[in-house]
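Dropping a structure here in structure tokens format, bear with me for questions.
As you look at this complex, bear in mind that one protein chain is not there, while each of the others sits in place.
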Amino acid sequence: MFNIIPSLKGSAAVIATAAMAFAPALASASPLGSDPIRLVIPFGPGGGSDITARVLSATAPEFCGPRIDVVSMSGAAGLEAVNFVRNAPANGHTLLVSDYGPVVTSGFLDDVDWSHDDWQPVMNFTEWLPTVYTRPDHPIQTIEDWVAAAEADPGSITFGHANPMGLVHLPLILFEMETGLENIHVPTSGGGETRSLIMGGHIDLGMTLPPSIASEVASGELTALGVFSAERSPVLPDTRTFREAGYDVVLPAWLMVIATSDVPAETVEYLQDCFMEALASPTAIAMSDRVNAGIEPLNAADSTALYQATVASIGDILRSMGEID
Amino acid sequence: MMLEAFVDALYLAFSPEVILYVAIGVFMGVTLGAIPGLSGDMAIAILLPIVFFLEPAAALGLLTGIYKGGMFGGSISAISFGVPGTPGSAATAIDGYQAKLKGYPNKALNTALYSSVIGDTTSDFVLIFLALPLAIVALTFGPVEFFALYAFSLLLISALTKGKVAKGVAMAALGILLAMIGRDPIGGSVRLTFGIPELSGGLALIPVLVGIFAVSELIIQLSKAWMERVRRIVDETKQQAQSLLGDYDASKDKLTFAEFRATMKATWIGTTMGTLIGALPGAGSSLAAFISYGLAQRFSRHPVEFGKGSLEGVAAAEAGNSATSGSTLIPLFAFGIPGSATAALFGAAFILMGMTPGPRLIYDHTEVIYALFLILIYANIINLALSHFLLPLYSKIAMIKSRILLPIVCVLAILGTFAAGNSVIDVWVLLFAGLLGVVLRVYNFPLAPLILGFIVAPGAERALRQSLLIGRGEWTHLLSSPIAIGLYATAAIMIFTFTVVMRERK
Partner (left out) sequence: MKNIFSTAFTRLDFFTGLITIIIGVVGLLDITYGNWRPGPGLGPHAFPQLAYITLIIAGLAIWIDVLRGKSDDPPENLRAILLTGVGLVAIGMGMFWLIGKLGLIVSVAATLIGASFLLTRHPFQHWPSTIVVPIIATAVIWVLFVQLINIPLPRGLLF
């Protein structure tokens, strides 16, 4: 429905029309045809990945040529999206936008017919930093409070997190393996449920990603205990990292544009260039700020290094948990 | 300051451009909602990028219009073909389609429209004036309370069994089993997938619901069309007259004021339950519709009519479904918690416009939010007016000969279900659920309990197991909340009084 937009009134339509007019000139130099690019996300619409991908789809056509659609495929816990991209022609028109869950973790745990080497990152949008939080009137307000309470009465603190083995659960497992602490893990249906259980006083702690709690933390309606990352989160500047508190647990989650490894190198390079260029444009920066996406793009080479490091570290965690051998 | 913002909001909300977008949205919502599988949610998801290109008020107007139109649109196909267009309208199909078969589709459609608009408008007023108190109540619902609510709603199954209690209970169990397919929400292990990896994500609601209710109905109607063709029982002239509507007398099919008034009690039951359940994060509009339907039957003066074309049944289900529309935004506005798929999409729309959902929203963007409130209210009036105009038009479509129309509805259901989740597996699930629905129908199993079981089971399982985890395995933890105890007590009283009352009536 994106293509009806130029017919609508409004100043932005002019930009869109200009982009359309500009497109053919660029398309001749590109290895891409005029068919639309599909950014497939393995999650339902409306979440963080969707919103971030839409910043790219709104700005990149001007730089890449064809129109870009965001397609949400949450079927089979995201595996359907992964398979759709894998089975599509390897021409760079069908790309996956995903965190490490559906690609790296599923590649280890699920019965899939691909390996981690069958994918190549095109670029990385951002690094999401898993954050532990609670309500402000809860006795636990710092990392030290948490550790002390968990040591005093092991297995007494209830900890809410979205889908088991996901990116807001693995850091907790890693933290427990590092410290030997025990908590009661309460899986929830998603970030919304975790948050209502915390605010309603039903559970003690929860894990989420910074953009979704940043404004509440700033206004004092929620407390962020700590972040599982090497550096502090730019949107939560006053929240310490677990490393600062003396626990070397770092497990950030990236959001990458990923292609299958049989997409030609020049196509991937072209996509990387035009995506990076688009995200560096003033429009994209303004949009990213507006939606709190914290986009700091990485090129294909850096993303690949990050991807391989994640494959190694997730593999280690799952091995020491006994999930894989 | 407040007044100034309100006047600004008036200008924003009632600018001709915004009104036009609301009307376009309602039209799109009603039309898409009427197509099985497609719903307002899906249209909103597709149109989400439009917020980059439109003024906030216009974009919110368009999305609101789609949402409200879609809420009602689902009941058009539910009543006309017995094919619910959206998950929320499944309960509407039970009595709506029976009413149509009895020769008064128009009465049912108008009842659905009025109850839908009444429920929706009330719910919007609750959102505007009671959001915070209701949101605080909603927060007191933790796993313990949710489990009590789900247990309570399973009790209402008997209202859906059409007198076949044993078969109804069997269907509820089957619905629970279908909902268990896929990944265990607590432990993460995969179960009941029969070795098919594509099933590890579980069965989605839309294909199961449209398949069980709609595709099975289409199959039965198609087989009738096929029999007429093969056996030549019906002579040519009679077959010409035989449309989906049968012997239809339009003059007798007008909703009278007395009939409208008779449905008011059911409408208010639906409105209350829909508003309350809509405000609970995660409960959903189809559950609200079924609970409203069950309660309305319990409190009706003509409970026997339910399932046989009762206008009260249509009113309760449709009011219950539509009354979630305003209140589902309450957790989003009060705490930034998206309580439903729709609320998540509205939340995303706010974020894309640079507005963070949550309690600060109304202070930081007063004019836009006031304008949204105004749009929420007047979109109902546009919905009412436009649907009044569209209903006769869509009823004409329902008059097309079934042998031509049925294949088109089938193709729409298949493509619509695919489009709802962009999933090929959903299409297979749809077709096989249709086949299952046919088998169950021909052996006289009531289908509504199956759907209720399917809707309730995932939440009930999660809530129970979360409760036991939090309560360290103590079952007494389930009775640790006054709300939960209240719900169980109400259930016990209801069972007691109704068994006594039912006996006396006999």
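Quick notes on this one:
In order of appearance the chains are A and B, and numbering begins at 1 in each one.
Assume a contact is a pair of C-beta atoms (placed from the backbone, for glycine too) under 8 Å apart; a residue touches a chain by one contact, two chains touch by 3 or more.
Computed from a predicted model, the values in this text were never measured in an experiment.
The chain not displayed here makes contact, within the full complex, with A, B.
Only one of B:46, B:255 or B:451 touches the chain withheld from this view, namely B:46. Among the residues B:109, B:410, B:448 or B:478, only B:410 touches the chain that is left out of the figure.
Annotation: of B:133, B:187 or B:392, B:187 touches the absent chain (contact as defined above). What chain A contributes to its contact with the hidden chain is residues 1-4, 36, 38, 40, 69, 71, 73, 84, 185. In the full complex, chain B makes contact with the omitted chain through residues 42, 46, 164-167, 169-170, 172-174, 176-177, 180, 184, 186-189, 191-192, 215-216, 218-220, 222-223, 225-227, 229, 232, 236, 400-401, 403-404, 406-408, 410-412, 414-415, 418-419, 422, 424, 427-428, 430-432, 434-435, 438-439, 442-445, 457, 460-461, 464-466, 468-469, 473.
Going forward, only the chains that are shown with their structure count from here on.
Chain A and chain B have Cα centroids lying 32 Å from one another.
The touching residues of chain A, counted against chain B in their complex, run 1-2, 5, 8-10, 12-13, 16, 44-47, 50-51, 54, 57-58, 70-80, 84, 110-112, 155, 158, 163-165, 184-189, 192-193, 195-197, 199-203, 212, 214-216, 219, 221, 287, 290-292.
Interface residues of chain B facing chain A in the complex, by the touch rule stated above, are 17, 45-50, 52-55, 58, 138-144, 182-183, 185-188, 197-202, 204, 281-282, 331, 335-339, 341, 344-345, 347-348, 351-354, 356, 358-360, 421-426, 462, 466, 469-470, 472.
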